[in-house]
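Taking it in order: structure first as structure tokens, then the write-up.
Only a single protein chain was left out; the remaining protein chains are all shown in position.
Note that the chains are named A, B and C in the order they appear, and that numbering of residues resets to 1 at the start of each chain.
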Amino acid sequence: MSVLPPLPVAGPLAIAGLLLAGAHAAPPRVGDVVALLTALAASVCCGWMAMDAANGPLVYWFGGWQPRDGLVLGIGFSVDQAGACFAAFIGLLFAAAIVFAWGYFDTVRSHFHVLMLLFMAGMIGFCLTHDLFNLFVWFEVMSVAGFALTGYQLRSSALSGALNFTVVNTLGSYLLLGGIGLIYARMGALDFSALGRGVATDPGDPVVLAAFALLACGFLIKAAQVPFQFWLADAHAVAPSPVSIIFSGAMVSIGLFGVARLLWPVFAAAPMVHAAAGTLLLGMGAASAVIGGAMALIQRHIKRLLAFSTVSHAGIMLIGLALLDRQALAGTLTYMVGHGLVKGALFAVAGILLATCGGIDEIGLRGLGRPIWPAGIAMGLGGLLLAGLPIGLMDQGISRIAATAPVWALAAIVLGAGCTGGAVLRVTGRVFAGMGPVAGEEKRAPTEEEREKADRPLWLMLAPAALLLALALGVAFLTGTLPDNAAAQFMGGATPGPAGAERPFLSWISLSLALALAALDLFHHRLMAAARIATRLVHPVSAVLQAVHSGVVGDYVAWVVVGLALFAFALS
Amino acid sequence: MSTLIVVLLLLTALAGAGVVIARDPRRQVLTMAANGLVLTCLFMALQAPDVAFSELAVGTAAVPLLFLVVLASIRMDRRLKPGDESDPDGAQ
Amino acid sequence: MSPRLRLFLFAAACLCLVPAVISVARHMPMFGDHPMPYGDAINALAPVQRHVSNMISAVNFDYRGFDTLGEEFMLLCAVTGTVVLLRGTRGEQLSARPGIVPGQPILLRSPAAVLICRIFAPAIVLFGIYVVLHAMTTPGGGFQGGVIIASGFVLLFVGEGYEVWRRMVRSPVLAACEGLGATTYALCGFASMLAGHPFLQNFLPFGTLRDVFSGGLMQIQNAGIAFAVAGGFGTVLLEFLEETRAIKPDDAGPGDGT
Partner (left out) sequence: MTLLPWLVTAWLLAVGLYGIVTSRNYVHLIGCVSVVQSATYVLLLAAGFRWGAGPPIFYDHPPGTPAVDPVVQALVLTDIVIGAVVTAMLLALALQIHKRTGTLDPERLRPLHR
């Protein structure tokens, strides 16, 4: 038995505890250094495990409680390649966020780093565990850390965003717990394999189906899929930038990772669940991709824009999962990592704008980004990658997903990628190149003044963004057959489905859509009347979308119940 | 035995509804403490003394106390002046 | 959405869920009469394997001890978050005066109340310690005991008033209690690994059934939890009570959050 599996979880926890206990005695920079080293060590440890797991998952029984006579008494970790790779990516993203946040929070002692380390440990535990309740515990550690970090800046918008986030996600946790209660009442077990065997004996049982519905809703709330997506923009837009990097880069994909864990180890033998997932999750993913893209396009608060683009791309990942195919799963896992790296870099650039230009409003920042042009290059590259530039990890992922997707889902993918990429490119053009019409007085930002700590050197903030983008491009040459092997392991040795169609044109369609949208928005004052009419036609749609994203927590909870009802329909 | 559990389950349903119906937060604190007490009794009846113990300490005492403190603080109106809405951790 | 539209949406969704709920309830296992393989196995094995009589403690600290590790750090995380959220703009200077609720008379503490609190506060803390120590035998344990100890601190506040209380209960001490208590739990796991066992394996002698000091490593984990919970809940209560003191004129500015 390998000794590695507990280390990347328990190690950061112990260090966070010591950091908190010593917070009043330690010199100022200790928190930064310790947190950075811990994140890197956790990442290396998970990478090591990913290599070890090539010949089969590393199984670790806590407390030495190996199953006896088929009965699982304790909690196990089963470290497969997908989980270990994703955990390694999470460690790396945290390291980048901690470098980006260097000196960001001077005064509230090491509390920021304590929360970040706990946040990371929760995510890594979530990826590695093989027990349903343990999964919930780590999910909850992650959520609680996220709640606290969102409101960290104590502005009134940050606080109400954090409150909406906390209420909706806490309800999601209780739904998860309800699902765990139902499946435990039926099976009397919590280990994934034991549950999988139990589900196989009576796959059509309404209790099992209801457990799946509750668990999936809980995870989809975290993954911010339509109609659970509302909290995300409120929270991601107001969180401190280093925290937004993690939120958009990893936390949303973690929710989808949870759905994947449900679909394969636990409910693999339930054809009704898989049939419902094939329709409902596919529809939800497509709706999220389109609505997220449309919402991103009509934002001018740059972080809120990026937050909606996260909804859109998480929708693309959900489409990949809902295809229930080995190749598509391999693509989805690749896409999760690739998107996390790119989105992390983009939020880092948004943080740079907040720190150096003292604002986050796209119109207000017009042309102000010229002195920090390297950040503009990073943002433009990120926008192109979001739009589907055929290079790097995201492209590898999308081409695998697209190979088996039906045509209407492909259209949603193109729209999502095109709109979000177009929105980011538009911001790049306006902020860093001064394109677009000059804003009049009436275009004043509707949001409050924001600024993040400014006296950090530009290179320190830019280095993590550049590193993340370089990884998103560079790692693609090293993956080889890893995604396919990892997906096969994840699905329990599934045979590859029929090879899908190659669709190389797809990325070019979404890329040109993105460029066209960005150009339309930046130069519509010079274009013909036809283009102006087109923009006017869009107005009522965008007004409805804005009104639905109301910011009132009661609305969000009503939509959560609607989502539950959708699941009840799909499974009945 | 069985009637006791039935009665306590019905009481739990009522107490939960009571917490929701008490729209005035000050009255709600009382209904919350009552809810905690009912849950404690239910847990005892369901043979879960450990859980009942924690529910008594947390649901009947600690959490209502926090609510009371928050309500007192809100009624004191320790509002910040508009100019005070500055960032705490040097994010200037 | 207007409140009416929202309520309509909610009601419609609930109505759609009613048949699903009824169908699930009818297919649920028979209440009070269905197989529980996991629980029965623990009830049968734990007294033999671990020599403890409280099965919940056995599950919490040993069989599923890793869950409790996560739970402990979740507590730590939430307490840290609450501290960050509450302290943010609070200044350094501590006002000893209680805050004034407009339109309410200020009540002085009567000597009888002070006396009662002085008697009861130590008694409650002692009771909490008793509950912690008997985790392996009778209902209760580190968590329940920790909460009771923390509520003993609050009674001190009621009896002695804010200023005395703040001098007796210091927040760095509580934070250290909390952090070290939770770390103790994690270090128990690493100690098992150093001894050549899997993480959190109970490698200490188990003692005898029904003895207060049975359970081996569970005792240390339990003590760690008691410290973490007492420190954590103490911190939360302290930070919230801080919110009820009067603000000095120069007190509400951007503080440095210590």
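The rule is short, and it goes like this: a residue touches a chain if its C-beta (ideal position, glycine included) is under 8 Å from a C-beta of that chain, and two chains touch if they have at least 3 such contacts.
Values in this document were obtained by computation on a predicted structure and should not be read as measured data.
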Across the complex, visible chains touched by the hidden chain are A, B, C
Missing-chain contact, candidates A:Ala35, A:Leu128, A:Leu154 or A:Leu511, resolves to A:Leu154
Missing-chain contacts on chain C, rising order, are 3, 6-7, 10, 14, 21, 24-26, 28-33, 36, 38-40, 42-44, 47-48, 53-56, 58-60, 64, 67-68, 71, 74-75, 78-79, 81-82, 85-86, 88-89, 137-139, 143, 209-210, 232-233, 236, 239-240, 243
For chain A, residues touching the missing partner are 133, 137, 140, 144, 147-148, 151, 154-157, 159-164, 166-167, 170-171, 173-174, 177-178, 180-182, 184-185, 190, 234, 237-238, 298-301, 304, 446-448, 546, 549-554, 557-558, 560-561
The missing chain sits against chain B at residues 1-2, 6, 9-10, 12-13, 16-17, 19-20, 22-25, 28, 32, 35, 39, 42-43, 46-51, 54-55, 58-59, 62-63, 66-67, 70-71, 73-74, 78-80, 85
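Definition applied: only the chains that are shown with their structure count from here on.
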Note: chain C sits from chain A at a C-alpha centroid distance in Å of 31
In whole angstrom, the CA-centroid distance of chain B from chain C equals 15
Expected list for chain B, residues touching two or more other chains, is 87-89
By the touch definition above, chain C meets two or more other chains at residues 87-89, 256-257
In their shared complex, chain A is touched by residues of chain C numbered 1, 3, 6-7, 9-10, 13-14, 16-17, 19-20, 23-24, 27-29, 34-39, 41-42, 45, 62-67, 69-71, 73-74, 76-78, 80-85, 87-89, 172, 175-176, 178-180, 182-183, 186-187, 189-190, 192-193, 197-202, 256-258
In their shared complex, chain C is touched by residues of chain B numbered 49-54, 57-58, 61-62, 65-66, 69-70, 72-73, 75-78, 80-81, 84, 86-89
The answer for chain C against chain B in the complex is residues 54, 56-57, 87-89, 99-102, 131, 139-141, 143-144, 147-148, 150-151, 154, 233, 236-237, 240-241, 243-244, 247, 252-257
